[in-house]
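As you look at this complex, bear in mind that one protein chain is not there, while each of the others sits in place.
Showing chain A:
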Amino acid sequence: MRPSNYLSPALVAVILVLWEGAVRLMEIPVFILPPPSTIVVTAVGRASLILPHAAITFAEIILGILLALGTAIPLATVMFAKPPLEKALSPFLVASQAIPVFALAPLLVVWLGYGIASKVFMAWIIIFFPITVSLLSGLKNCDPEYRVLFRLMGASFYDTFMLLYWPWALPQFFAGLRVGVSVATIGAVIGEWVGAQQGLGFLMIQSNARLQVDLVFAVILWLSAMGLVMWSLVGILEKKMIKWKPI
């Protein structure tokens, strides 16, 4: 490894040491700010409490992503294939982003209940937009000279889409998916804050109310780990599907 590769782990280590030192020296109580060592002990020691909640949140996020993929890919494709439709729909897509989605969370709980449906829906609205927009712009980005080549070969829209447009748009699609996956966690957790009986967001609110700040931090640690895992899963999938250098 080059020295630059050591730099960010070293920085993290320095921050953790400072944090630990400051908390101990200044004798800050655990219910205000626990030291990193306590957080790690809690995160590991209370895994049996945290993990079932994490599984729920994870399921909400995954379902939200799948739902978003299942709707964003067809919508972007249809909007790409029919430009008048794109013209008609894109103002709504943009306007939908002006709505503070998190403000909808209480309503969603009223409409869809305290179960996972409201959280899945929340995650879905949040991921849907970046995937649709990035896929659409990736499809539209295709070099017109290639389109001419396909037209001269007598290719149908289906052939052109499968052999040219879709592979062409893949890098941008994945860029959108990566953004989507990282914000999906926020959506699910906020949904749980507003009203839930399980999930990591629910656990955070509960432990916060009981001043179990170390548990709150432990949950945040698990959430971050989950986000990191999903981020790298998308990365692995991207590497598997895009084995060429972009043009």
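Quick note on the criterion: contacts are C-beta pairs under 8 Å (C-beta built on N, C-alpha and C of every residue); 3 or more make two chains touch, one makes a residue touch a chain; residues count from 1.
Going forward, contacts and distances are computed from a predicted model.
Participant: For the chain that's not shown, choose its UniProt protein name out of "Acetolactate synthase small subunit", "Nitrate reductase", "Glycosyltransferase family 2 protein" or "NitT/TauT family transport system ATP-binding protein".
Facilitator: Cross-referencing UniProt, the chain left out corresponds to "NitT/TauT family transport system ATP-binding protein".
Participant: Can you say which of A:Leu16, A:Leu49, A:Leu112 or A:Ala155 touches the chain missing from this structure?
Facilitator: A:Ala155
Participant: Using the touch definition up top, pick the residue from A:Val23, A:Ala105 or A:Leu164 that touches the left-out chain.
Facilitator: In the complete complex, the chain left out is touched by residue A:Leu164.
Participant: Could you tell me which of A:Phe102, A:Tyr146 or A:Trp193 touches the chain that is not displayed?
Facilitator: Considering the complete complex, A:Tyr146 is the one touching the chain left out.
Participant: Tell me, which residues in chain A touch the chain that this view leaves out?
Facilitator: Within chain A, the residues that touch the unshown chain are 145-146, 148-156, 159, 163-164, 167, 242-247.
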